[in-house]
Structures are given as C-alpha cells and as structure tokens.
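So the structure is just underneath, and the comments pick up after that.
Removed: one protein chain of the complex. Kept in place: all other protein chains.
Let's look at chain A:
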Amino acid sequence: MLDKYGIAKRIAAEIQDGYYVNLGIGIPTLVANYISDDINVVLQSENGLLGMGPFPYEGDEDADYINAGKQTITTLPGSVFFDSAMSFGMIRSRKIDLTILGAMEVSEQGDIANWKIPGKMVKGMGGAMDLVASAANIIVAMQHVNKAGESKLLSACTLPLTGTKCVKKIVTELGVFDVLPHGGFKIVELHAGVTLDQVRRSTKGKLVE
C-alpha cells in the first residue's frame, strides 16, 4: 500500500522525456518532486507559466511569481509567461502531453467528478473542466475509497461531473488501473502488500483482472 508520496512517485514514472505536463493541486503537485533528473520535462501552470521551477529560497518570494495553487514559485532557463487565454489555448489545442489531477469519483467509462458536492460549499471548478475536456492523456491521483470507506471507482459517478469519458489511468494507494475504452478498470499493477481481494472489496465499478 502506498501513501500520497508513493502515489506521486509512481505517477512520476509515467512522465516521459520531452513532455509538457500540467499538475493539479494536492497529490499531483507532489509529482514534481519525483521526476527523474534524466529526463527533460516542462511543467505548465495554467495561470500563465511554462517552465515552473521549485519554490524560491526564503526571502526571495515574489508576489508576481505564483503557480495555479497561488504558491510562490520560481522560473527556470527557458521559462515563459503568457496570458490566461493563451494558457487555455495551449490546453485546448492539446499541446499539453499529460494532465495529472485529483478526483472525488471516477466512473468505469472515464467520467470524472472533482469540483462539487451538492449541499456543501461550492468553490468552483477553476481550470479542471477545461483540462479534462481537452487533455490528450489524463492520470488521476486519488485514494481508492473516501473518508466514509466508500469506493471512488464506480460504475457511474454520483457527484456532478467535471468531464466525461476522459480519464485514462488512475493511481491509488492500492494499485494502478487503466480505464478501458469500452469501460472498466483494468488492473495494471497492485502495489506491494496489496491483495486482489482488497482491490475487489474497494472497487464498486467493473474490475477487469
């Protein structure tokens, strides 16, 4: 079984040399820490930056240099700033090779829900709907079950959707799963110490073993 750092590390292994990658907030942000030094990757921040660097040294924080999570960041050689319309232009025109984001629910068809719980405070979808509607390749990083112990891998999402038929891969604390084109969660691998029975019990949607 993996913790959130383990999930981030496993997802980092999916990133290939030359990729432009958009990382969502939460576990996806941690992925940046595990990208191999042997490959060249450009991180996009949808508020208008390609080539996001690490956090600045203490005292060097600059209010004009932030990421989409509103955290202070730095640039790297080759970085570029641009406006929000262009930022989503590159997202819609599929220049981003990989999008990694969190989710509350994913369906066996690849539908994703991650922005709204009816009856609770709605914070808004931010850029998530744009990203999932256009991304060539989406990996979801999330816990397999919610706090109430209910599966987040379902036959159909119960929460309001962010996008439909878009998720390609899911990495949870239990394993790695591909969403099949005709539906179903295909087990790609189980993490160390995880049993098939455990995955079966935690998955409500169609599991392909």
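Just a few scattered comments:
Keep in mind that, in the parts below, a contact is a pair of C-beta atoms (placed from the backbone, for glycine too) under 8 Å apart; a residue touches a chain by one contact, two chains touch by 3 or more; residues count from 1.
Please note the rule applied: contacts and distances are computed from a predicted model.
Per the UniProt record, the chain missing from the shown structure is "CoA transferase subunit A", taken from the list "Ferredoxin", "ABC transporter permease subunit", "CoA transferase subunit A" or "Endonuclease NucS".
When the whole complex is considered, the residue among A:M1, A:M129 or A:I187 that touches the unshown chain is A:M129. Note on the undisplayed chain: of the listed residues A:I91, A:V145 or A:V199, the one touching it is A:I91. Touching the missing chain, out of A:I27, A:L49 or A:V199, is residue A:L49.
Listed by residue number, the positions of chain A touching the unshown chain are 45-49, 54-73, 81-85, 87-89, 91-94, 111, 121-131, 133-134, 160-164.
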